[in-house]
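Only one protein chain is missing; all other protein chains are in place.
The block that comes next holds subunit A.
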Amino acid sequence: MSLLVVNAGIELRRLIKNERKLVVFFSSPNVPQCDQVHNVLKTLKEDTVNSEILFVHVDAEVVSEVSKQLEIISVPTVLFFQLGEEINRVCGASIPDITKSVMNLQSAPANGSPNDLSSRLHSLINKAPVMLFMKGSPEEPRCGFSRQIVSILRSNNAKFETFDILQDEVVRQGLKSYSNWPTYPQLYVKGELVGGVDIVRELADSGELAQMLIVP
């Protein structure tokens, strides 16, 4: 069976963004080493243990913009992605390295595992120096406490980003356990839980909130 051939940069970007486990093989015609890599990837693809992995074959010149973006400077180069993040790359026809990287990708925890959710939550709470998990958005809060906390932050001239937990039940439930905090809104500063609206109000009254919000 052949690798999936992708000829459009847009399609390649979409796969990188959406696939859970992805191997992207950048090649070029008339480069003998590419044939060698192509053959080993086909063999690896056929192994049922790798059934969760999507193997993609692209011509580096045909998807030149993406190649440039990903800093592909020679062929063959093989990139390994998990949940949209590059986790490894092998330049040249190093068959042992390619095989090892495929094994690592195959055994990495898949979407939905506790580890993966933890990583996602960790990324979310660190997405901005001041991060508010609320119901709705600052422009359209969907509960009184979310509205109040936005008001407090704004009157303290806070520069903050928000995440609407009504849009993502996995995050909504996961973050309660992750932070051992049962309610929303939840405010994070530099990745640390500050608390809900009652604590934030208390900190604002004492002047501590303004201090906390000074982020370099």
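A few points about this structure:
One rule holds for everything that comes next: a residue touches a chain if its C-beta (ideal position, glycine included) is under 8 Å from a C-beta of that chain, and two chains touch if they have at least 3 such contacts; residues count from 1.
Heads up, the rule we're going with is that contacts and distances are computed from a predicted model.
Per the UniProt record, the chain missing from the shown structure is "BolA-like protein", taken from the list "BolA-like protein", "FAD-dependent oxidoreductase domain-containing protein 1", "Proteasome subunit alpha type" or "Ribonuclease". The missing chain, though absent from the display, is touched by one residue of A:Val6, A:Ile98, A:Val194 or A:Leu213; that residue is A:Val194. Contact with the undisplayed chain is limited, among A:Phe25, A:Phe55, A:Phe81 or A:Phe145, to A:Phe145.
The set of subunit A residues touching the chain not shown comprises 144-145, 180-183, 193-199, 202-203.
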